[in-house]
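Every protein chain of the complex appears in place save one, which is left out.
First chain written, first letter: the chains are A, B and C, and each begins at residue 1.
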Amino acid sequence: MADGDIGRLIVACPDRHGIVAAIATSLAEAGANIITSDQHSTNPEGGTFFLRMEFHLAGLAERRAALDERLARVAEDLQLRWRVSAATERKRVAVFVSRSDHCLLELLWRWRRGELDMDVVAVISNHPDHEQEVSRFGVPYHHVPVTAESKARAEERQLELLAGKVDLVVLARYMQVLSPPFLEAVGAPVINIHHSFLPAFVGADPYLRAYERGVKLIGATAHYATEELDAGPIIEQDVARVSHRHEPAVLARIGGEIERLVLARAVGWHLDDRVIVHGNRTIVF
Amino acid sequence: MADGDIGRLIVACPDRHGIVAAIATSLAEAGANIITSDQHSTNPEGGTFFLRMEFHLAGLAERRAALDERLARVAEDLQLRWRVSAATERKRVAVFVSRSDHCLLELLWRWRRGELDMDVVAVISNHPDHEQEVSRFGVPYHHVPVTAESKARAEERQLELLAGKVDLVVLARYMQVLSPPFLEAVGAPVINIHHSFLPAFVGADPYLRAYERGVKLIGATAHYATEELDAGPIIEQDVARVSHRHEPAVLARIGGEIERLVLARAVGWHLDDRVIVHGNRTIVF
Amino acid sequence: MADGDIGRLIVACPDRHGIVAAIATSLAEAGANIITSDQHSTNPEGGTFFLRMEFHLAGLAERRAALDERLARVAEDLQLRWRVSAATERKRVAVFVSRSDHCLLELLWRWRRGELDMDVVAVISNHPDHEQEVSRFGVPYHHVPVTAESKARAEERQLELLAGKVDLVVLARYMQVLSPPFLEAVGAPVINIHHSFLPAFVGADPYLRAYERGVKLIGATAHYATEELDAGPIIEQDVARVSHRHEPAVLARIGGEIERLVLARAVGWHLDDRVIVHGNRTIVF
Partner (left out) sequence: MADGDIGRLIVACPDRHGIVAAIATSLAEAGANIITSDQHSTNPEGGTFFLRMEFHLAGLAERRAALDERLARVAEDLQLRWRVSAATERKRVAVFVSRSDHCLLELLWRWRRGELDMDVVAVISNHPDHEQEVSRFGVPYHHVPVTAESKARAEERQLELLAGKVDLVVLARYMQVLSPPFLEAVGAPVINIHHSFLPAFVGADPYLRAYERGVKLIGATAHYATEELDAGPIIEQDVARVSHRHEPAVLARIGGEIERLVLARAVGWHLDDRVIVHGNRTIVF
């Protein structure tokens, strides 16, 4: 099977009788073979229905228009929101980072190994530290300093750098809060890694606060950034066991492992169109 | 939605074009609404396709025959092996146990709480120990002693007790090896809990051998029993962290927790028709 | 080694030079052999030092007084708070429970199997539901109904039942908040199991709120009850993975497994004198 012949169909609609039959029939008539299929209904009576199918269609590029036409007809009948993408359409990604490089390197390294299907188009940092490291991956590095006074201008500069060029922004331990106007203007989803098991320890210094509270597990949370800090839809979380022996600096080191893995998983799922936002929750297929 | 109107369709067949469309259309035409659907193909080109759907069909009992007829027609066209069951058809289960009661009690207690959809029709043990405990759950307790000499006769007695009365046998820490003729004659799948992370420590005394090998995690494995000891298809496994401080007796205690959870999950999935055996592997939907 | 000859020494004191040498020498001179030893210092310069030793002393009962005398001398020199107990001194435990029996039964089962070194002296519930079940374990069951109006009287009744008779109270999913005066009067530590990964979801209905927040892991927390609800020192926590497919009722069922294990571990460690409270944190040896 050629990668170029693999497509993904994402559907969201009011749940009702016959959706799967109509879609599967459309695909079959278009010559497509369903490879994987996941679906979820928040409530079979009156809820919302979500579907993700991967399918194989020999000559997808040429036959895409005909497929879209078929699906459009079904969609109109059933009031579907839908979207088809080819598995080979890579999302363009910008990574924001501050001083800590562990999440950044994890993403770049997985990308180089072919584990993350994306084009990294820019790394933006409020520090100059990672320029050399990033350049070795062939990625432009933009140092945009941020202070309390310069923040608005810095965000303008960041928006210029990104305008029309990205499908996803990843905050890989970027320690500046992005303003609501920025989030609105950026025109792409933003995934953040928060260094706690949300909703515990929203805000600053979660490892210090975890230490003070004496928790026995620490965690990390990858979520879509929204206007309200650390309150957006959660994509993935994980935890590690800690004890009274671990001071805040050690918690931060142990947590760093979790942050890397959680962020890499969340970004990978997003790139593969596996994450659907529904209200403040996510469906992850 | 009435529970009695919920059905499950399990399908296994050579993978080919149009299966989902044909089945979903059949269900839709029969008036059924698909609630959940999981599918897996070992290889979209020439592999085996597996499907599990839960659907709602108002008046399932009365309309079952018509549905079956439709599906039979599709099945013939596409060479499907298939099976429909109503969610309310409870499987009849016999539990085998020796001295340790932890797995037995876990199953009985979850059953009483309504977490396991089954009818426990018998507990069979080579020891008399649990008679009183089991009787309080309203389940017949059969003490069938087993010695090296009496084993064949004991198995005959067990088969008499079970003949035509069970859909599933669960070995909840039953420390006797069942003979191949027994497994053939019993006429129902047999789920065993093995107290190691298979394929490590096949056979006797796994906790002692785990201790001697100095592993840092111990585990438990629920699998279908087959002629070859501890080699049948694995349904579920889990592990717990241990250290040099834990002697074999402590490993057994920690492992007991894992055994209980792993067996309860495996039995629950089997009861819900979520487990499909394919060669020596399982698909768990 | 006879169990009766095994003792435990717990020490807490300002950290300073020579503590271990002084204590170990005292024990050695008293004829005791140290079996296990754990220690922790919050800060070797000016912090607090904690020690837990298990030791063997042939004829402990008879030689206890002499040992205590030696230790008292060391303690005076070094300003130690200390406590020796024999491993065979079982703590007297009362369990409080409401409708859900899973945590209660987990404790009673483990106790019967010899996994928890305690004497269960009473089960107290605001519901009559578990009387028969509990009586089979040979434990008195006290039904003390609680309403908003009767709460003060109910707590008086509970205190009468417990006065001078318990070393530990375990809230095994007891859904009433105990008042500060009760906690002060009861004269024994109180361990509670909270059905969330604290400090997330303090208060009522944590599973519903976990569902609404869309977390990907749910958890449970065993902690000492203090005046401020769900804010006491944490003894143990654990989590389980969940997904968009799990509705609040399913989260509660999955969480129930975690609650049982977390509470049983915390109670076991407390019974073995492994948990030391320091401010709002615990040291767990």
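A few remarks follow.
Here is the rule we use: contacts are C-beta pairs under 8 Å (C-beta built on N, C-alpha and C of every residue); 3 or more make two chains touch, one makes a residue touch a chain.
Quick caveat, the model's predicted, so the values are computed rather than measured.
Touching the chain that is not shown, out of B:I10, B:L51 or B:I283: B:I283 (per the contact rule at the top). Summary of contacts with the chain left out: across B:R81, B:R113, B:R136 or B:K216, the touching residue is B:K216.
Of the listed positions B:E115, B:D238 or B:D272, the one in contact with the omitted chain in the full complex is B:D238.
The chain that is not drawn here is touched, among residues B:R8, B:H40 or B:R110, by B:H40.
Seen from chain B, the chain kept out of the figure touches residues 40, 197-201, 212-217, 219, 233-239, 243-245, 278, 280-284. Against the chain not displayed here, chain A makes contact via residues 101-102, 105, 109, 113, 115, 136, 245, 253, 257, 261. Although one chain is not shown, part of chain C still touches it, namely residues 1, 16-22, 24-25, 27-29, 31, 33-41, 44-45, 56.
One rule holds in what follows: only the chains that are shown with their structure count from here on.
Top contact pair of chains, counted by C-beta pairs, is A-C. Taking CA atoms, the transformation carrying chain A onto chain B includes a rotation by 180°, reported to the nearest 5. Interface note: chain B and chain C, two copies of one sequence, contact each other through mostly matching residue numbers (shared numbers exceed half of all numbers used). Centres computed as Cα averages put chain A at a distance of 42 Å from chain C. Our note on geometry: chain B versus chain C, Cα centroid distance of 37 Å, whole angstroms.
Touching of two or more other chains is recorded for residues 40 of chain A.
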